[in-house]
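Omission of a single protein chain aside, the complex is shown with its protein chains in their original locations.
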Amino acid sequence: MGFYLTLAINIAVFSIAVLGTFMLTGMNGLFSLGQAAFMGLGAYISAILVVNYHLPFALAVLISILTCAFLAFLVGSATLRIRQDFFALATFGFGQAVTAFMTEYVSVTGGAMGFSNIPNFTTPALAFISLAVAIFIVWSIRRSHYGRDSLAIRSNELAAKVEGINVLKHKVIIFIIAAAFAAYAGALMAFHTRYVEPNMYGWITSVTWIIIVYFGGRDSLTGTIIGAIILYLAPEILRFTTAWRILIYCVIILLIINIRPRGLFGTWELSFKPLLKLFRSKKQEVN
Amino acid sequence: MDSNVILQQIINGLSLGAIYALIAVGFAIIVNVLKFSNFAHGGVLGISAYAGYIVANQFNLTLIPVILVGMATGALVAVLVEFVAFRWIRLQKGQLVYFFVTSVTMLMLLEQILIIRFGAFFDTYPYDLIKVKTIKIGELTVSVTYLISLVATIIAFGVLIYVLKKTKIGIAIRAASNDMIATSLMGINTNMVIIAAFIVSGMLGGLSGVLYGISTSLAPQIGQVVVKGFIASLLGGLGSLTGVAVAAVVLGVLEVFLIATIGSGLSPVVIFLLMITFLLVRPQGFAGVSFADKA
Partner (left out) sequence: MDRPVVLSINNLTKMFGGLCAVNDFSGSLKENQIIGIIGPNGAGKTTILNTVSGVYPPTQGQIIFKGTDISKFQPHKINHMGIARTFQNIRLFQDMTVLETIMTAYSWRSPYSIFESMFSFPRVARYEKEIKEKSMHFLEKVNLVECAEVNAQSLPYGMQRRVEIARALASEPLVLLLDEPGAGLNQTEVHDLVELIKGLHKELGLSIILIDHRMDVIMNLCEWIYVQDFGKCIAQGTPEEIQKNPIVIKAYLGEEINNA
């Protein structure tokens, strides 16, 4: 597969994970330092099921997503009741626990050395269509009352509660969906890079996704996608090592928060409305 | 385990707990004053630990100067963090979540600086920094490093309590923790108070960084031990520095026993589960106040 195609698939899959964080942290203001752990679980579970137990790809991916969703339900129900920063800590602990788990059970997971020889089932079509569907899902949620409730909870939780919104239930649902996104992205990535190892899914990765969301603008879906592409590509093109790449992400986000906290794109969204209006008015002219 | 081993572990746990207490209190001071969790404290810790390491190796300084260098570095880095990451948001009355983003980012940034400068491998403080390695008390072999940690912690807390209770700036910090607006209405320059809080927090961070670096080994990820401080703050409860210190010591002892029994691999899992359970049962921590939203 060509270099550019591989890169494009990387970006597409990466963006799916970032979209999960967009929903959780951007729309709902929930700061999870363990999101990447779900990506790791998605990757490991699907890879192990296919390689060791010879399950069909689709089934393995489905099982890994459902497992992560269930885990998210448990962890979320327990930790979303508490204060924001405690939630961040709890998710950090969760991420640590998952990484420790994956490293310990060498016999099943290959331990710190990682798990390899995963077949290449992630076709370009699968990656890009998945991304399109993921974007559609996030866009749909935003247009429904769940999108409005997210903004309400993020900006004034108490007011949201007295308006009848079951805040805890909403947060748990979003947490589960975000986890599912991360898990799916993990599975896709595993069957693309054909290799997984525990330290790819730590808190630094989770924070990187948060940085990307805030870089593009936590209120802009388009901004987040474009931000993901820019922040993924730029270090690749400029050939930065991992440490420098992360360092520069940090500097960028510090600049953004200080100078333009709304993010690069603010609340701007790519919209087809003006085009549609043009189309409709042309139609009226003809008639 | 026979009783000697248990006692040994308890002492190890206490000294680890002492360091955790230093970390936790340094962390908690900022939480109390600014009402958010300063993850960047881990970065302060890490940089200070390496600063101490550099002077110990390059200039062959003895223990106390090394500690002082660490504390000075800590204070410096902490104030820098305040300027770069928090000041602007604070002055613009930004939302709490922005503080999360910048403080976690600073933690990452400082860690990456260490990785770039020192590589991702382990390092140790010079072997003869502490002349005597162990001493014998009765049947027990106690590591001198651990003793030093305990003593240093006790001294540090003694000084801290004095500062907070008897000095003007200490009282101002406590006032600001209680009510920032009222404090500024009293004519106290809150910007100065906040800087002072960061200096105190930074010094504690520097001290704990150097001690931790000496007790264990040095790696760029050393800053992540701030999580223990965070857990202790959580368990000890908001608003109570004593509660936080006690919780940290308990955490240290617990961790030592966990590592001895189930190994360092799985202890994060157990600690996580314990923490979750504790939070569900008592979300305000041991000694903390219930955090109720003003309607």
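We just call them A and B in the order they show up, numbering each chain from 1.
Operating definition for what follows: contacts are C-beta pairs under 8 Å (C-beta built on N, C-alpha and C of every residue); 3 or more make two chains touch, one makes a residue touch a chain.
What you are looking at is a predicted structure, and each value in this text was computed from that prediction instead of being measured.
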| item | value |
| --- | --- |
| Options A:T6, A:N120, A:N166 or A:N199, residue touching the unrepresented chain | A:N166 |
| Selected from A:L158, A:L238 or A:L270 as touching the chain missing from the view | A:L158 |
| Interface residues of chain A (partner: the chain not displayed) | 136-137, 140-141, 143-146, 148-149, 151-152, 154-156, 158-167, 173, 177, 219, 267 |
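Rule of thumb we're sticking to: only the chains that are shown with their structure count from here on.
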| item | value |
| --- | --- |
| Mean-CA-position distance for chain B and chain A (Å) | 31 |
| List of chain B residues in touch with chain A within their complex | 36-37, 84-85, 88-89, 92, 94, 96-98, 100-102, 104-106, 108-109, 112-113, 115-116, 227, 230-231, 234, 265-269, 271-273, 275-276, 279-280, 283, 291, 293, 295 |
| In the complex, chain A residues that touch chain B | 29, 31, 33, 75, 78-79, 81-86, 88-90, 92-94, 96-97, 99-101, 103-104, 157-158, 204, 207, 210-211, 214, 243-244, 246-247, 250-251, 253-254, 257-258, 261 |
